Each structure stands twice: as C-alpha cells, then as structure tokens.
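Removed from the display is one protein chain of the complex; every other protein chain stays in position.
Per-chain residue numbering starts at 1, and chain names A and B are given in the order in which the chains are listed.
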C-alpha cells in the first residue's frame, strides 16, 4: 500500500481525468442512492399488509336506471343466485370498495360537536353483518357484527354500533383504547364494538390510509357496489359469469367494473409502479454510462501513459505491480468520488424531502449503492489494467 | 558479466518477417565500458532490449552475471532488471506526473526498500548528479541535460552492476553531452559495467571498447575474438 502516495501526487498533477471520474462517481452515487431510497419506500408501501383477502375478492358496480325495479328485492335475488355459483363464498352490497380511491369519508369525533371533541378524518364502509368475513378481515379486539346489528335502508336510522381501524381508535381515544367508546359523525352516535389492527381505507396512499370505520348498514341504491368473495382458484371463472348472470336476472341496469381486488389495488399503485420503473431505468442506464466512463477514462489514461508504463516495467515493475497500480489508482479516485457523492446524496435527499413528499434518505441505500459502485468500478477497470500490465517494457526504448 | 551466444531475434508480423539479430555474439567483462554503434536499422535497439531483458530473444543463449536469462519467467526478469540493471534512455523517460524525488524513488519502491532508506539513497543520487535541492521539481521544469541527469540518478539509485545507456546524449547539446559523458566515465571508474548505444562516433571514441552492429551482427574492431564472423560482416558492409 506504500504505492498510494505517488499515486496521489500523480493524480494531483494530471487532474482533468480524475476530476471527471470523481464527478461522475459522485453524481451517480448521489442520484442512485436517492432513487433507490424512493424505490424501496414505494415497494414497501405497495407491499404493506392491507388486511383484505385480495386474491379472492371481486368487486362490481350495478347502475340501475329502470325505476320500476325494486332494487332491494332484486339485489337479494342477485346475491342468492351468485352464491349458488361454484366457488362463491360470500356476496354483499357495500358502500364502496377498499383500496380503489373512491368512496366516502367523514370526520369522526368524540363529541357531536366536531369542534369540541377530538376528531379524525376517516373513510367509511358499510355492508351487512357478512362484511368483515367477506373481506377477509379479522377483528383484533371486541366482536364482529351480528345480524341483529344490521340496519336495512338508512333512511330509517343509523346503526348504533361500529368497528373501527386501530388508527382511528388511537387517534380519538389514545393508544390501545377505544373499545366500547362512542364515536360521532354529527348527531349520529355509534358504539365501537370492535377494533381491527390490519386494515386500509379506500385511499391507501393518502393521509387517511389507515383510517376506516365499518358500519352494519345495508343499502340498495341506483349506483350500488358489491363485493364477492370466492375461492382463490375459482375467482377468474366467477368473474366472467357475474355480468351475464345479473343481466339475465333483470334488465334495466348496467353491470360494470367487475374487477379483482388485487387488480384494483394494482391500479391504485400504477403511478408508483411507473415511478419505480422510471427510477430503475435511470439507475441502470446510469450504471452503464458510469461504467463506460470509468472504462473509457482508464483506457485513455493508459494509452497516454504507455511509455511511462514501459519505463516502469524496465525499471523492474512486475506485471502484477502495474495491474495493482491501476486498480489502486482507480480505488483512490472512486473513494474520493464516493466521499463527495455521499455528501451530495445527503444534500440532495434533504432538498428533495424539503420540496416533495419523499421519505428520508436511508443510510442503507447509500451503503448498498456505494458497495455496488465499488464492484462496478472494479469490474470496469479490470480490462484496461490488464492491458496496461501487458505493455512490453521495450516501449521504453522506442523513440516514438 | 554479459555473455550472448548465437542470439537471434525474429520479428514477425502478419505481412513480413524481420531478422533483427542473427548469430549475435558478444561478451562484456565486469567493469568494462563499451560503446555500441551502427547505422539505423542495424539492430542496435534490439540488442539493447535483449541485453536489458526488455524483450525475449528467439534463439541462442544469454547469461547475465552468470544467470541463464532463457530460464527466467517474466517476474524473475522484472526482478533482475530491478536489481542488477540500470537504464538511461534516449528520451529520458522520466514520469511526468512525478517529481524528481519520486522519479528516482521508483525502482527502489519496486525493490521494496523502506521509506527511510529510500530517502537516503535518493538524496545521495541527486547529490551525485548535482541536482540536490531540486527534489520537488517536476521533470518538465528542467532542461534536457538536467532531465538526463535525473534519469542517470534514477538508474544509479538501485546501485546496478550493469548500466545500459541508449543514446544518452542524443537529445542534448554538446556541452551537456560532455557533462553526461563525464558522469558515465566516473561511474565506470567506480566499478559499474556500462554498455552505451550511440550513433555518435566522437562519443564512442571516448570509450575503451567499441562494437559496431551491422545488419544484426557484431563487427568488433578492438577486442574481437571470433575473426571470421567479423570479416564476413565487414565484407557485407563494403558490399564484397
């Protein structure tokens, strides 16, 4: 390692190439570590537990325009017939479908006057007593809805019981509390009979991602959404049968948006997938470009120093010494680039965080990127260094 | 010291074959100072490269200080160059990125000498060539003569027993050339064997022994032992 000093002084004297490399490596490190940090964050968000049995749920929408149809009765018949299909476990009308970015939200409060009590915004979702089971949810604390809890047709009255997500309970009543407390949405009061730990609202990317209140209320509207739970392997089959079956039972309506829940979730995260794809492409291309840069500049450095290498060989340097010399020189430059790059990465990370909704830069991301770059840089320099080592010492005596 | 017997060197490219040296015989005794001359293209540089272990030879036998060069691998040849041979190149071949001190230090580093010892040696050599105090200058800040003195200092740093000089005054004016020559003579007097390749007849005349290479073979006018070869060579040059 005693070779480092002359390498440093040589670099100090022929700066241009080294500066260019340092610059490239620094920007690459700053850019890649931030990009990867965002990628990891998005992946983590996309893979969060939602609590729903995404692989076996279908949702659809029925728009009934023929006013002569008795919707409540028709929907009952629909559901009966759907349940007769092989593979269907449960089916019910719901106010909205989780994870789809569409539905209703309320301000829930500990007091009828929202401004007096504690309050929190939350999505709401209602259906009959089979709601929790059909969605594959598990009530962590308290109990599930029973048939007696269910209110049919909301014009008469609001349900008096509710199941809330842990996030809602915590926000209103404090960490770990909330069971048997009363929540208000305006003048409508409901007792919290159950709390669910793992659950996402209709807007899993928003600030109310974890806030959801479930109510035992069955409605029959002209714009009615439904959820069907099937066995996982028969879901595709059932999906194809829904529209023809329902239209056969009654005309005067349109059946649409027949969609698997995992597909709905994927659509919700489409922009994140795009972001991930774009960032990964940038990272890959950047890797290629930087590797080419290291390769090219080392190559150039070597052809510029052919005579010098021959002289060194004449003066007694072994092939391996020359090889190591260039590897070491590359490491010195790479390390310097990394050092600047880490600082740049942290600054860029902070800047991005300041302007946009970007998670804090993970140190792990910097570390992984740095390791990857050292490996890449080593690979890029191997070939030129090998070529340098093979320069014949006899070039030292050549006059041109 | 140096013994070459029937050395041949064949350069082979796709198009042409060139016989750079053929049946080349030469013996240099310990402590000699010889000048090798010859027209361009005669094989001077090839001889220098082979003598300095910079290039392998195609046939024949070469022993240096009793070591059979043909039996050495690349690493061993490198080490031998480092320990026993000093080079002075026509173009000085100083490493432009390194200052004088670092330039002279190069062969010592390859030999694995400790920093303290290196410093002593380098300073001593700089003193010897009259450039003490310029250790931190870069080669391009010096005149040609000074650069060549640095190159000599570098060659001396490793205390080689055998010094190969390739047109050591080729790029210098006559005053500088004389200075460099004087330096070499001093070295020779202190025991270093020197082989100097040059096309300068005046310079060659200052050395005790001259060899002429003609068409890849030796024509030795002073201390030649294998008479018929020389005669053949001479005949060739005169076109008989």
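Assume a contact is a pair of C-beta atoms (placed from the backbone, for glycine too) under 8 Å apart; a residue touches a chain by one contact, two chains touch by 3 or more.
Following the convention adopted for this analysis, contacts and distances are computed from a predicted model.
Chemist: UniProt name of the unshown chain, from "histidine kinase", "LutB/LldF family L-lactate oxidation iron-sulfur protein", "Cation:proton antiporter" or "ABC transporter ATP-binding protein"?
Modeler: The chain we cannot see is recorded in UniProt as "ABC transporter ATP-binding protein".
Chemist: List the shown chains that the missing chain touches in the full complex.
Modeler: A
Chemist: For the full complex, which residue in A:274, A:347, A:364 or A:379 touches the chain that was left out?
Modeler: A:274
Chemist: For the chain left off this view, which of A:43, A:236 or A:256 is in contact with it?
Modeler: If we include the chain that is not displayed, A:256 is the one touching it.
Chemist: Write the list of chain A residues that the hidden chain touches.
Modeler: Residue positions of chain A that touch the missing chain: 16-17, 20-21, 23-24, 27-28, 30-31, 34-35, 38, 63, 65-67, 107, 112, 114-115, 155, 185-187, 222-223, 252-254, 256, 267, 270-271, 273-275, 277-279, 281-282, 285-286, 288-290, 292-293, 296-297, 299-300, 303-304, 352, 355-358, 399-400.
In this text, only the chains that are shown with their structure count from here on.
Chemist: Taking each chain's centre as its mean C-alpha position, how far apart are chain A and chain B in Å?
Modeler: One centre to the other, that is 69 Å.
Chemist: Contact residues on chain A for chain B in the complex?
Modeler: The touching residues are 2-3, 6, 9-11, 13-14, 307-308, 310-321, 392-394, 396-399.
Chemist: Residues of chain B touching chain A in their complex?
Modeler: Counting only chain B, the residues touching chain A are 45, 48-49, 52-55, 74-75, 78-79, 81-83, 87, 89-91, 93, 95-99, 102, 105-107, 109-111, 115, 138, 154, 158, 166.
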